[in-house]
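Apart from one protein chain that is not included, each protein chain of the complex appears where it belongs.
We just call them A and B in the order they show up, numbering each chain from 1.
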Amino acid sequence: MTTKTGDQESPQASSSQGDQLSVKRAPPPETPAALQTRFRVIAAFWAVIIFLGFPIWWKTTSIYRASLPIEEMVDWADGKACRPVFPLDIHLATPSMQSFEAQHLLRTTQHTLDDLNEFAAHHLRLKLTNGTTTAVHNGEDNLEYPAKETADTALTVRLLPQDGLASPWSELHAAATQLDIFYPPSQVPVPSSSNSPLSTFIAAELQQLYGEEKATIAHILSGNTAGLDSTSPQLAEDIDRRLRRSMKYAETYHLSFSLFTPGSEPSSWDIEAAVKEYVSPLLQALSPISNFTVDTQVQLYANFAPTAPKPEYDESEAAWTLKKEGLSAFVNAAEWPLNPSIGNGPTINFILYVPDPSQSPLIVKENRASSWIVPQWGGVFLLNPPLSNTGEQSAPSNPSHLSLDSLGPAFMTFSHQLLTLLGTPSTPASLPLRLQTSIRIRAASLLLSASSTMGSLARLTKSLPSIPIPATVATSVSTTLSHLSASCVHLREGRFGAALASARVAETEAERSFFEKSMVGQVYFPDEHKVAVYLPLLGPIGVPLVVGLLKELKRIAARRKANGAAS
Amino acid sequence: MALLFRFLQAFALLLLASAVVAEHTSNWAVLVSTSRFWFNYRHLANVLSLYRTVKRLGIPDSQIILMLPDDMACNPRNAFPGTVYSNADRAVDLYGDNIEVDYRGYEVTVENFIRLLTDRLDEDVPRSKRLGSDAGSNVLVYMTGHGGDQFLKFQDAEEIGAWDLADAFGQMWEKKRYHELLFMIDTCQANTMYTHFYSPNIVATGSSEIDQSSYSHHADNDVGVAVIDRWTYYVLEFLETQVTSVTSKLNLGDLFDSYDESKIHSQPGVRWDLFPGGEQEGRLRTVVDFFGNVQNVEVENANATEPGSLKEDLAEIARLVEKWQNRDEEYSAMLADSATNVTEDLHSSSLHLKLKSTVGPTKMAEDSSWGKRLVGISVVGACTAIWVAGSFLGRSSV
């Protein structure tokens, strides 16, 4: 620094030295030309400081903070901007009813439904379908991206008269969003009556069908506290448990299927066919909710962790057993190459464990189960393939190849585990309906989580004034807000697929804006520290410059005065 | 004004927090030593002892973030290479063969620590280096090193201030990255480090008051340096002798009551006021709520038949599989159509990724050197021509 200072001063210091010399030794005053030169020198330095130095100082030390729509963000977080509602369109197909009868049935049923409903945000809207025959086929439509204009059809209820029934009964199509209700023709409500057993029955069926969904959504919207009063403690417990074990939402999940075995065999499996056969259909069905990638691996000689409890032989079961409390240590996290970092997004691990022939079959002691779920992590399946006794003396060995058929149960279980881990509700007993329900649940939770992230970001912005906010964050925030409102509108109009798509974008952008990498605040830097930063270098440079300027100003002032006095 | 606002905000958050069900779903531990060099052996031993304890109580490595700025086991001055001991009896080798260090050496910086807590990390950072906690996670943060009044030194080069730490926890709370947080720090003037915390659900404890040093417990004459700090030693003593299993019912109150100033030689502190319900509630949290892991494997009952059970699901999936096999091709065609709609909406999100420039592989080809020479000759020729032209013009103009 010293050299720097010394030299910085040098033009002036030496010039002033020269001037001093001249003053001391040479009585003749400085010539006007010399004065002018000195003025120019000082002006040149100050011009650089003022026209370049200050802008640079301003530009480089100010923290860029893009302006964010704080009010709007807080409104979203407080739930003022949007009250999510879930109007479900239920189509009533009455192929064998008169239209006025159907109308009446619709009205009474709707009335009964409304009476039963205690959660206003989630309500069922009954509609009559015109084409009575086409209704049968739309079972699949829910899985596709819906047309922009119409609301999704949540369920088609087909009313079929059946002779010889005492009371109506229903049958849910397991593979379609369709509910068939068979009723005795005598129960068709007469227009005069305000109520009828049939409409009561339909309403009760529907209510029961959507009971869990309603409770779940209520649970989510109320911030994970007790949802509805009517929810049974059992159901509330179930919902809570499911939400706890399901993965955090991510735009992309990586599914990792791993075959682990302590020996050298099996060393190959029909994984490609198995994934295509058992997993892909489910993944396609889940595609509106998230993207998935699939990775597989085979690990031979995979041992348990030294601390993990060893399997014990159970005579009564004629099998090796693992204790339930020891299962959490089953996965040897330290040595098994799991949790790989595949891009961004969480990995869901599915482990197919083939025990050593000497420990086969291996089951869980308590209930003879062969699979379990590790919440928020993945699932494990113990596969005990038939052992082959090739040699006379040699111990039995595992097959070297696992065929598609032998993988069947494991991969079906994995599919089930995947559904569970993604938080798919357990009722109703129709997979398409359950997937639909999860679309709504996801839309609700994403809407909520993106909104709350907006609120967090807004509060963060206010509470940490030293944190920089790059323009990308502002862009992300505005994208989030626009998609949030789009999602809200979609929900209100019953287009849940579109609502979820918007909510996904909102969530992704919200996360991106909050976790923006450059938004790590400056290390705490009070103003007195800044003085310590600026002074050692700028002080020595600045002092001669300031003194020079002051002298110059004094001289000019003096000359003015002298001029004024002279005139 | 700002202070008032902050108070109000904290208050509002407190109200909100108290409504939350007091149960956690996962456990995370962040164990940080901040000093390097051989004579700071004890700081690394502190952290490794804690690491061993939380692992013993069931937190898996994937949920422990271990930051070690130096490698004592492989230090040339270590008389027992490959080992680290926290006690002169050398009964337990803390290094063992199952240590997963997530941040090591010069990766242990203030910036990385704050990025870890707030998860403001690059996309490429592996998950093992991330704190993946969420609204249901109990987080244990243990720090040790050399500190002073409201700061903790990192690696002799930089320091983290109590304000920075408080802000990092504040951001974690904002983004629901913890459910409850236990902050422990063993350093000189440790208790000053948590004075600025403002986010709720934190219990903080430190080894020494302001203007007090935090002392080492004892030295191992064969290792040649002090092997553990006093406060950590007695905390560990409690954990190792009293909290013997995950089912232990001992609570934080018991842990903090076990502090004995005459043994620790400094005044340990505890801060309860951020915890909903204050000291009364906080004392009831069990030690394993923070040091152990939730035991939550769900075994599937193959015989149950209630909706959503394995059996039901298997049947449904089988039906689905069957149906989809039939309609596979048809469906993928339809999906392709509808996919175009979806991609339009998702475009903005994928755009961001594309912008990131990636250095791809480049093919290296030995070009005929004549080509390059030709270019060279023409460049030199052009420059010379301009120069000569300049000479002519310049001379003529004079």
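By definition in this document, a residue touches a chain if its C-beta (ideal position, glycine included) is under 8 Å from a C-beta of that chain, and two chains touch if they have at least 3 such contacts.
Here is the rule we go by: contacts and distances are computed from a predicted model.
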{"item": "Candidate names \"E2 ubiquitin-conjugating protein\", \"GPI transamidase subunit PIG-U\", \"RING-type domain-containing protein\" or \"Exoribonuclease phosphorolytic domain-containing protein\"; UniProt protein name, chain not shown", "value": "\"GPI transamidase subunit PIG-U\""}
{"item": "Touch criterion as defined above, residue of A:T61, A:S358 or A:S388 at the omitted chain", "value": "A:T61"}
{"item": "Those residues of chain A which, in the complete complex, touch the missing chain", "value": "2-4, 6-8, 10-15, 17-18, 21-22, 25-26, 28, 31, 34, 37, 40-41, 43-45, 47-49, 52-53, 56-57, 59-61, 522-523, 525, 533, 537-538, 541"}
{"item": "For chain B, residues in touch with the removed chain", "value": "359, 362-367, 369, 372-373, 375-380, 382-383, 386-387, 390-391, 393-395, 397-398"}
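The rule is simple: only the chains that are shown with their structure count from here on.
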{"item": "Centre-to-centre distance between chain B and chain A (centres being mean Cα positions), rounded to whole Å", "value": "20"}
{"item": "Chain B residues within the chain A interface of the complex", "value": "5-6, 9, 19-21, 25-26, 58, 60-62, 98, 100, 110-111, 114-115, 118-123, 126-128, 132, 134, 136, 158, 160-161, 163-164, 167, 170-171, 174-176, 293, 295-303, 306-310, 312-321, 323-325, 327-328, 331-332, 334-335, 338-339, 341-342, 345-346, 348-349, 352"}
{"item": "Complex contacts: residues of chain A adjacent to chain B", "value": "140, 144-145, 174-175, 223-225, 240, 244-245, 248, 251, 277-278, 280-282, 284-285, 287, 305-306, 324-325, 327-329, 333-334, 339, 341, 343-344, 346-347, 364, 366-376, 412-413, 415-417, 419-420, 425-431, 452-453, 456-457, 459-460, 462-464, 479, 501-502, 504-505, 508-509, 512, 514-517, 519-521, 523-524"}
